[in-house]
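With one protein chain held back, the other chains of the complex are shown just where they sit.
Labels run A, B and C following the written order; every chain starts at residue 1.
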Amino acid sequence: MTTHPLTMPIPEYFEEILESVRSDVSGEVAQYIPQLKDADPNPLALAMCTVDGHIYGAGDDEHEFTMQSVSKPFAYALALQEQGPEKVFATVGLEPSGEAFNELSLDGSTNRPMNPMINAGAIAVNQLINGSESSVEDRVEKIRSYFSALAGRELNIDRQLSETEIEGADRNLSIAHMLRNYGIIEDDAHDAVLSYTLQCSVKVTARDLAVMTATLAAGGTQPLTGEKLVDARVARLVLSTMASAGMYDEAGQWLATVGIPAKSGVSGGLVGVLPGQLGLATFSPRLNSQGNPVRGVEIFKALSEDMGLHLMSAELLTQHAVRAIEERGDTTVIQLQGAMNFSAAENFLFTVTDHDFTGEKVVLDISRVPMFRPMGRRLVKEGLRRIRDNGFKVAIYDPEDILPDFDFSDGTKSPQVDDPEEL
Amino acid sequence: MTTHPLTMPIPEYFEEILESVRSDVSGEVAQYIPQLKDADPNPLALAMCTVDGHIYGAGDDEHEFTMQSVSKPFAYALALQEQGPEKVFATVGLEPSGEAFNELSLDGSTNRPMNPMINAGAIAVNQLINGSESSVEDRVEKIRSYFSALAGRELNIDRQLSETEIEGADRNLSIAHMLRNYGIIEDDAHDAVLSYTLQCSVKVTARDLAVMTATLAAGGTQPLTGEKLVDARVARLVLSTMASAGMYDEAGQWLATVGIPAKSGVSGGLVGVLPGQLGLATFSPRLNSQGNPVRGVEIFKALSEDMGLHLMSAELLTQHAVRAIEERGDTTVIQLQGAMNFSAAENFLFTVTDHDFTGEKVVLDISRVPMFRPMGRRLVKEGLRRIRDNGFKVAIYDPEDILPDFDFSDGTKSPQVDDPEEL
Amino acid sequence: MTTHPLTMPIPEYFEEILESVRSDVSGEVAQYIPQLKDADPNPLALAMCTVDGHIYGAGDDEHEFTMQSVSKPFAYALALQEQGPEKVFATVGLEPSGEAFNELSLDGSTNRPMNPMINAGAIAVNQLINGSESSVEDRVEKIRSYFSALAGRELNIDRQLSETEIEGADRNLSIAHMLRNYGIIEDDAHDAVLSYTLQCSVKVTARDLAVMTATLAAGGTQPLTGEKLVDARVARLVLSTMASAGMYDEAGQWLATVGIPAKSGVSGGLVGVLPGQLGLATFSPRLNSQGNPVRGVEIFKALSEDMGLHLMSAELLTQHAVRAIEERGDTTVIQLQGAMNFSAAENFLFTVTDHDFTGEKVVLDISRVPMFRPMGRRLVKEGLRRIRDNGFKVAIYDPEDILPDFDFSDGTKSPQVDDPEEL
Partner (left out) sequence: MTTHPLTMPIPEYFEEILESVRSDVSGEVAQYIPQLKDADPNPLALAMCTVDGHIYGAGDDEHEFTMQSVSKPFAYALALQEQGPEKVFATVGLEPSGEAFNELSLDGSTNRPMNPMINAGAIAVNQLINGSESSVEDRVEKIRSYFSALAGRELNIDRQLSETEIEGADRNLSIAHMLRNYGIIEDDAHDAVLSYTLQCSVKVTARDLAVMTATLAAGGTQPLTGEKLVDARVARLVLSTMASAGMYDEAGQWLATVGIPAKSGVSGGLVGVLPGQLGLATFSPRLNSQGNPVRGVEIFKALSEDMGLHLMSAELLTQHAVRAIEERGDTTVIQLQGAMNFSAAENFLFTVTDHDFTGEKVVLDISRVPMFRPMGRRLVKEGLRRIRDNGFKVAIYDPEDILPDFDFSDGTKSPQVDDPEEL
């Protein structure tokens, strides 16, 4: 009897977040190559993918852009997967780079780049892929192909941008020559930079990035295809490195206040991850003085603050928020369990959106829910309202008085029942 | 009809870990004060406390020792709780301290200590507690009292050790004078160091530390008393700081390979935490060249490797591993759900240990378990064996052939059933 | 027949320099102790002493002030003299301290202070004097006594300033505790700082400092008393250290552009030295943002620029600028030789001021002078004019046309002669 399917309120919440930051046009697009300098600075996107493969997007989440430094964690995963951690650790370290003025961030005693999230480390990581004897084309095709598998669709390379970029790539050429000087890489410096630049020129959307990052969050299993692309140990290493070195000099500050291991790129991309939970991506080209996307950083802060998405949060993803959906006569009883944070609410919403309700009444039994986080409360009630709007009579069973009120977002209220089957 | 209660195999597993490291007597006890230098180097302890308040210990887990630097995260929590993050951030930063030779690790532009996990930061944090006007005694009593609440028992201070320690405290006196010089602290330098030294002299056991740390893991709720001692935001900040700065210069390496935010002390204590899951503590006085307890570090590595306890692990604590325990005639059916990692197995074991079995038969239904981690498999089978040893007839229902075999640790096997109620 | 003695034009030239900087009241007096904060900021002095013991002063060159950091090179000389270079080098290094933010400037591998011109090094040097077992009073008396010998008069200590200073000496106490922590010093930290502070409180005038510095310039022989106070090797070490580390972070810049190894103090003193030539001292209390006296720095720049006083100058002190003074009938012939720079002109002026002229005529024979520096030309002509003003008929013998003109500063001219005896 449903006239239209239930819709998920999460994209609408995401739209709200985008609106709240859209008017901030501070910062500047990257100036160093024409393609980035002349790019439209206005696109704004947010996408999320859960480890279960649920994707939510808002704004220009289908807009393509080149990955740039956002490619670093994924190329690092490929190198670790292909060459093994020991070989990779012998080439690139794991520590934050510290002093910004130390241009090359090579370890003082080993001359290894400090970590794979800085350019020196990323160029060295790129060279490991497909072996040091590989041609640039073979290596880049391997990367493109792996990134495509992570994204779940064929990705392309913006070769024109890549060509322009390499013309002004003095900084990276400087790094590549120094890496050669120390025997960290063997290839011709120009080819090494070309190879890295092509890696950076893979074109993605925010949705792609969310899926790719969710693969890392899921311990290496691509959440849409189910393909095992990364070993669990490798996934942990990549996420750890994003946590300790992904946000440059302010690693400690970012980890404490935002708490989402992340990596940004000069084209405007920003990816984040919560292990075991989800991958996130935003796109907005204007950068702040540290080179991070202004609005992307704001969105991450909002997600961390409002949705409790923080690595150190005590509230975990409850994978079984919906304990059971039982039909009892013409009443469907939905039993929730565990703390209702964003992830739990998403699990509930996804389950009910997918469910084929029958009968006339739906009772939400929250007797096994010890607490609601604000975002969980909002999303759960919104889900129940939409069930009602699809023509069902709804009610809440809340024997412990966990909910402060039963108001819906449209000003109406949900009735309560004293017994889940009583409605 | 149970002749003796079920016992939990986790302490036995912990004993195994202790045995595997016990023979390593490398490293040296701290030399700088007689009380530590002359301390027995042999005690060895491991304790864990889950956010649900389940405590597991092994070895000398009731042996008392002074906290030393292990006190830093807890004092930081108290200062944040009492003074608010803004005031605390104005005094002490959040970044890793980087270069080890920069003796004071003060931020170049603000002169704030880099983070609260180094001595400069910890002395400044100590001074924030109870306000800068506080007497040393009042401040220290506040700290002792707060630590006692975190531990769930009254803790005492080793004042004699504290007095000896302050005599040779040139390094800390140097730091305190420099903090005064920059206006970071206001109190007399000697009193500041005395106050900090007394904080370091609070005596605890490994079990105490596990409980205290579990309070942070639980978002601030003491898992035994249920008392809310730390705001969720404060708990996140403390854990973040342990992750980025707790293990000194090798923060990145530790986070990547061990993946348990941690803090050590020169008396031999080492605490670690997995947010939302558990607190860990080890005790072993011999230190490596970085000043970390040799065997404590080995234990943490084993726990991370064997039990999958890694912050970046995709496998979360399944809070509802036991979906239901149902009596069907003389058969009790235990339904498991979700991935069976250590935490899930602990949840199962804790539940069955607590359960009052009736009837004659027990069937373990693992049809809703998508996968077992090795440690989860071991612990779940061990639990079932102990139910059998208590006089029940047991069997496993595994329609998806998830388990590779049905062998118990004593060489016997569990029967299988094709229907959970068939046994 | 001279009606009044010849006067030396150098003090007048010095007065000119002082006038040229007197109106610059930028900068601020040191704020950290009342005695310095409330001191009169206006005194202005310049003094010079040659290795021959000729003293020239201008302005408030008899005004007493405390030495502060200006004491460092002299205490270093005493420690080297007393303990030998090897023992001193084992305690304090010889390298510039580099990074200003590294508060303690201890060498990363040895923990020695980087050099004796920074506080850490100066406190350690002070502790070497009279042996580590010495009482503060005995050590300080030794220093006062040695400084008095260098100055050629009994110097006193401003004990009241010293007492006030030590009250707020957190920075130095911090350093002293860290030095104790590393075993660089053994004494109680408070006593070490007291001892150093008393060293800094020795009261001197600019004239005293010029003489003390000239002793170093003269390879250790006090130019007034002829006493050998410093070994030549020690003097070289002290001067080298002033050159490489005396002017803090800008050692290279100062050496290149001013070229006078120097050391400043917060009370307003600034000393400089040209080995084998002279010692210089200025006094002016207002300091620039680097802590150097504003007008003192300007004076040094003027002396370097105008007088060619630069360590790397090719023009050396001509110790025998006056080859001979011969009486030929009623004509006195003064034969000059060598390049006429400031030092040569000073040698000429000093010689003629001292000479008891007889007869009626004086001829200046410059046939052996290959070139005049502007300051040399100015001073030589001024000397000749003063001889004329004392009642003699004067002329110049310049067969090579070295002088561009024969004008005196009062608008008159000197006659020329074609033969030195012809006048």
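The rule is short, and it goes like this: a residue touches a chain if its C-beta (ideal position, glycine included) is under 8 Å from a C-beta of that chain, and two chains touch if they have at least 3 such contacts.
Quantities reported herein were computed from a predicted structural model and do not represent experimental measurements.
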item: Which displayed chains the hidden chain touches across the whole complex; value: A, C
item: Absent-chain contact - pick from C:Leu311, C:Ile325 or C:Ile402; value: C:Leu311
item: Residue touching the undisplayed chain, where the options are C:Leu36, C:Ala77, C:Leu150 or C:Ala243; value: C:Ala243
item: Touch criterion as defined above, residue of C:Pro113, C:Gly338 or C:Pro420 at the omitted chain; value: C:Gly338
item: Residue among C:Ile17, C:Ala30, C:Val51 or C:Met67 touching the omitted chain; value: C:Val51
item: Residue in contact with the excluded chain [from A:Glu62, A:Glu137 or A:Asp170]; value: A:Asp170
item: For subunit A, residues in touch with the removed chain; value: 101-104, 106, 108, 170-171, 173-178, 180-181, 189
item: Touch residues of subunit C, complete complex, unshown partner; value: 51, 93-96, 98-99, 115, 217-220, 232, 235-237, 239-241, 243-245, 249-253, 255-257, 259, 261, 275-277, 310-320, 323, 337-338
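By our rule, only the chains that are shown with their structure count from here on.
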item: Pairwise touch network: line, ring, star, complete, or other; value: line
item: Angular offset of subunit B relative to subunit C [C-alpha, multiple of 5 degrees]; value: 180
item: Inter-chain centre distance, subunit A versus subunit B - centres from mean C-alpha coordinates, in Å; value: 29
item: Separation of subunit B from subunit C, taking each centre as the mean of its C-alpha atoms, in whole Å; value: 64
item: Centre-to-centre distance between subunit C and subunit A (centres being mean Cα positions), rounded to whole Å; value: 67
item: Shared interface positions of subunit B, touching two or more other chains; value: none
